[in-house]
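A single structure is presented below for examination.
Here the complex is missing a single protein chain, while all its other protein chains stay put.
Naming follows writing order (A, B and C), and every chain is counted from residue 1.
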Amino acid sequence: MDDVNGAPTPAGPELNARLEFELNLYYQMKLIRAFEDRVSRLHRQNKILGGVYSGAGQEAIVTGICSALRPGDFVAPLHRDLGVFLMMGVDPGRLMAQLMGKENGLSRGKDSFLHGGDLEHGIFGSTSMLGSSLPIAVGAALKFQIKREKQVAVAFFGEGAASRGDVHEAMNFAGVRRLPVIFVCENNRFAYSTPLEKQMAIEDVAARAEAYGFKGHVVSGNDLLAVVQIAERVIGRTRDGGGPALIECKTYRYRGHSEHDPALYRDKEELLEWQSRDPIPRYEFYLEKRGHDVRHVREQIDERTRQVVQAAVDFAENDAFPEPQEALEDLYAPPAGPANLNGRS
Amino acid sequence: MDDVNGAPTPAGPELNARLEFELNLYYQMKLIRAFEDRVSRLHRQNKILGGVYSGAGQEAIVTGICSALRPGDFVAPLHRDLGVFLMMGVDPGRLMAQLMGKENGLSRGKDSFLHGGDLEHGIFGSTSMLGSSLPIAVGAALKFQIKREKQVAVAFFGEGAASRGDVHEAMNFAGVRRLPVIFVCENNRFAYSTPLEKQMAIEDVAARAEAYGFKGHVVSGNDLLAVVQIAERVIGRTRDGGGPALIECKTYRYRGHSEHDPALYRDKEELLEWQSRDPIPRYEFYLEKRGHDVRHVREQIDERTRQVVQAAVDFAENDAFPEPQEALEDLYAPPAGPANLNGRS
Amino acid sequence: MEVTYLAAINQALHEEMRRDENVFVMGEDVAELGGAFKVTEGLLEAFGEDRVIDTPISEALIVGAGVGAAVLGMRPVVEMQFSDFISCAFDQIVNSAATLRYRHGGRAACPLVIRAPSGAGIHGALFHSQNPEAWFTRVPGLKVVAPATAYDAKGLLKAAIRDNNPVVYFEHKRLYRSVREDLPEGEFVVPIGVAELRQEGRDLSVITYGGTVHQVLDAARILDKEDKVSVEVLDLRTLLPLDREAILATARKTGKVLVVHEDRLTGGIGGEIAALIAEHAFDALDAPVRRLAALDTHTAFSPPLEEYILPNTNKIVEALRSLAAY
Partner (left out) sequence: MEVTYLAAINQALHEEMRRDENVFVMGEDVAELGGAFKVTEGLLEAFGEDRVIDTPISEALIVGAGVGAAVLGMRPVVEMQFSDFISCAFDQIVNSAATLRYRHGGRAACPLVIRAPSGAGIHGALFHSQNPEAWFTRVPGLKVVAPATAYDAKGLLKAAIRDNNPVVYFEHKRLYRSVREDLPEGEFVVPIGVAELRQEGRDLSVITYGGTVHQVLDAARILDKEDKVSVEVLDLRTLLPLDREAILATARKTGKVLVVHEDRLTGGIGGEIAALIAEHAFDALDAPVRRLAALDTHTAFSPPLEEYILPNTNKIVEALRSLAAY
């Protein structure tokens, strides 16, 4: 974030690094918002086909959680977590190409939206089957444990997915083996049209953690600073052998379940209430307290995200569609050593 | 239980009924033990093929829980719950015929051991897939709720089965809809060879109930009186609209996982410790306190159970095997009104 | 009045719920939302919360609870939001439901309908395009249907609800709004187990079902017009039990058979059908039984890939011409 000015009065190198880190998170959160807004627009323009699930309103969660991750960690995002891809360093152009089904998309046009993972950046491409990625994250954590690696696995899931049996099996085993896995619940109060009270008889998904022998934390998912703090603390503890944890982030979905959904089943008041808790202005307020010239920072960052998003769109639009016969490629990995496994067949 | 003497000094009609009820439970528990002992023996004699899973040591659980059930209730037993069949009034001869694969067995030779249900007596024949019967019991409870019937559904499951995803999905939905279903966990500390601490990181399965919005109770599964009391209280509350509940019964399996299993993985001390908590002498001690001449009662009841078990064996041994072509019967129900559904095709 | 395939399903639900108070509907977002595709729209208003039940995201529970209610005499119609998620309820379907009557020695029944919106061609990619029918057509104790027309969609759903066995009902998403027809006013059902001859022909037979029926009919028209080849078209409608008589009859009549389905080639039910014909109509065959199906891969997302993978009218025309020339 060397090109962002409007920084507060100079301080020691440690504080400086922290300030830079914090500003970068602001940039990331803004980039996610800008990218997703553009995705919604492209969907309306029929340039992105298939299901599009906006994470607007929930950006602080992926930003804050991923800020505590390191190279070699493993992340399984949920269907709304486009931000995870940006946070973990996936090239925005390739991400956009993925959404458009283009050749340089993460899945080379094979799958849609976020199902194309990018293991080079630690991102597992989850299937659509909600909750099914939790056992997989547990398996990644098992590898870290077997190999005595100081890495963690993170699985994001919605409060809706929390009702799936796979989630139970995953959490239970994680507890038994004290695996280095963090389960992050994005509780946005709705699973498609189904409100919280029809999904579970309790208030906090986090309460389940204790039934598996580890700790559940509740945090405001719209407060980036709070998410960052808990992520650093909890993920750090897990990384140091403290066993699994669950972090529940309370939040709200701004848009419909997907771009097809007008979400008529929701209370307008509730939406308004949650929009007033938008993570971006809230974090700007914090930056201001930190002494930044926020208006200036925002202008610079808006310009930068605009450019990044436009470049991504340009890249993706200019990218070719895959050749039809490629439909039959990438089904089976060739016989090769494990080192080559992530290479193409 | 009119033929059992050795009753304590006469009292009011209510107390008399209670005494009779209590003696009958003793009889039932003894019958289950005797029946299962005979089954183990018949298995060694190759007269019962396939898997045989003894519930020896756990009789107080099924006896106590089922004692609080009424006609029209729904029970899904676990693979070790032969006692449920006896308690719910299934004819011992037909039960034995079931185990031997005979024509008059509950499944007419189709399935083995306890997978043949008997819906006339409210017993659902569970598949082998552990935990899969919990969603089904929840569905039965849903029917009672929709139809405003004052019935309950009971699903028995082992602490091993508690790790299955189906259990989670079932309990969660039961909580959401406050369904009249009671989940009874027979925690015998082992799933096959796997001890409790490799199955879960917590001590009590009952602790999970709260994570679904209802109450979990822990009781000694080797104390018939305690099981009866909690069953009456909890099942009564559920029947009256109090919503679901979980009752965890702490117990221990005497024999191997199945009759094939010498259970070498277990600590002999532990077995001894638990055998010293045997539900039968413990209950006899209570009966003694109640003023019964226990030695006399025991003799009478031993004779009676011996006769019942022998009659069951005789019936089953004299019963024919099904005709080969019957293999193709009973696959599909004929087109008939619901009233006929439990009739044969 | 013209009714879409989707509206026909909705009508069937309304009518059956009115007719029999033991019928109820359960699934994710089926109540207030009326289902992801609006198939259950209006049911909540008409029948109330007791009989139109939103569930958590718990496919095993949805089917399992359906089984539990069904054995007690209810007639649950449960929905998988997409048929792709049926894999999450697999055990409950193939074990709990399918073996229920058998393992109870014929003294129980499981009148359960599992509705599953299936099929590709809508840019649904790997997990919103599946055609899972052949996982179920190999399971005794189940019935499996896959209507292609609004009439059949309605009539088969009504038959499924009245059937005393578990029925997996595949409704093709691409047909929801693209297919419509006038439906008779009165009450009708379409019997399970009976295929329908959509078109009589002399030279070739096509056996198909579900999403490819209309493509086959289009192809048959092209062959008729451009090649003067007369194609007989058999729509299976029910996939378990298969209508063996109808299958063998058309094979014997024309001696040349093409089986077409949107499901993948390998392991799709085309293999079973071809095997039946090859065994039981061997002498009548003038050409090998051919199959045209989706390629043996997952349904990819990118349009050129999806197009390449799936059958379509052109590919069917080509296959028919090649078979005609044999």
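Just a few scattered comments:
Criterion: a residue touches a chain if its C-beta (ideal position, glycine included) is under 8 Å from a C-beta of that chain, and two chains touch if they have at least 3 such contacts.
This is a predicted model, so every value here is computed, not measured.
Here one chain is not drawn; of B:130, B:154 or B:170, the residue touching it is B:130.
Note that of A:17, A:320 or A:333, the residue touching the chain absent from this view is A:333. Only one residue in the set C:57, C:88, C:190 or C:236 touches the chain that does not appear here, and it is C:88. Although one chain is not displayed, chain A still touches it through residues 74, 105-111, 115-120, 124-125, 127, 129, 132-143, 145-146, 153, 165-166, 169-170, 172-173, 176-177, 329-336, 338, 341-345.
Taking the whole complex into account, chain B touches the unshown chain at residues 49-51, 101-102, 105, 107, 109-113, 115, 127-132, 160-161, 163-166, 191-194, 198-200, 265, 321-328, 331. For chain C, the residues touching the absent chain in the complete assembly are 84, 87-88, 90-91, 94-95, 98-99, 102-103, 126-127, 134-135, 137-141, 240, 242, 264, 266-272, 274-280, 282, 285, 287-291, 296-298, 300.
Quick note on the criterion: only the chains that are shown with their structure count from here on.
The chain pair with the larger count of C-beta pairs in contact, out of B-C and A-C, is B-C.
Each chain's centre was taken as the mean of its CA atoms, and the one lying most distant from chain A is B. Relative to the centroid of all protein Cα atoms, the closest per-chain Cα centroid is that of C. Measuring from the averaged C-alpha position of chain A to that of chain B gives a distance of 47 Å.
Taking the mean of the C-alpha atoms as each chain's centre, chain B and chain C sit 41 Å apart. Remark: chain A and chain C have CA centroids separated by 37 Å (rounded to whole angstrom). Contacts with at least two other chains are made by residues 55-56, 58, 60-61 of chain C. Residue positions of chain B touching 2 or more other chains: 165-166, 169, 172-173, 176.
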